[in-house]
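All protein chains of the complex are present and in place, except for one that has been dropped.
Chains: A and B, in written order; residue numbering restarts at 1 for each.
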Amino acid sequence: MHELFRKKRLEIIVEGALVETVLGMLDREGATGYTISSASAGRGDAGRWQRDDITPALGRATILVVAKEDVARRLAEAVYDLLADHAAMILLSDVEVFRDADY
Amino acid sequence: MHELFRKKRLEIIVEGALVETVLGMLDREGATGYTISSASAGRGDAGRWQRDDITPALGRATILVVAKEDVARRLAEAVYDLLADHAAMILLSDVEVFRDADY
Partner (left out) sequence: MHELFRKKRLEIIVEGALVETVLGMLDREGATGYTISSASAGRGDAGRWQRDDITPALGRATILVVAKEDVARRLAEAVYDLLADHAAMILLSDVEVFRDADY
């Protein structure tokens, strides 16, 4: 059995137009990797929205980062300050991985 | 450092044809927001399925809600009763967020 290591999963759900801005911030703050998925529809404070192939920037994306707790917490703070005035969800949760050095 | 608050992540993975029914239930039960993502393929009790652009209702979607524990639990119960006879996955897990009042 390989050993498992506790890390943090940071998920940032944000409108498509802001994805590059968030990724730039993650890069500057030292994130070693991320995975982006598209959300297709949703509802929040600003009402209901639906992804649209003509204007994908109006859709939402989920940016996933797995990192050590202190790094994930720092990234989350930086993204929170960056997105203060925008509709975004920033979620932190526990996760276990095999390769300690990869995160 | 901003304070983090413990909430529950509720994920409902359900066939596309039932998404609107579940969203109506979430609205009636007081969910303040949700995010929907499409799943592209899977396998369950009913065998293997694959998303199909001609008949998207046959695909599956993941509906994500983040809420206070008691609200998330109530929403989960309501969806469970609603989907009793359908293939669906209802998952509850822990998550932390910055904005207590938003959830």
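The criterion applied here is as follows: a residue touches a chain if its C-beta (ideal position, glycine included) is under 8 Å from a C-beta of that chain, and two chains touch if they have at least 3 such contacts.
Just so we're clear, the structure is a prediction, and the values are computed from it rather than from any experiment.
Annotation for subunit A: contacts to the undisplayed chain at residues 1-2, 4, 9, 23, 32-38, 61, 66, 93-98, 102.
For subunit B, the residues touching the absent chain in the complete assembly are 13, 37-45, 60, 62, 73, 76-77, 80, 89-94.
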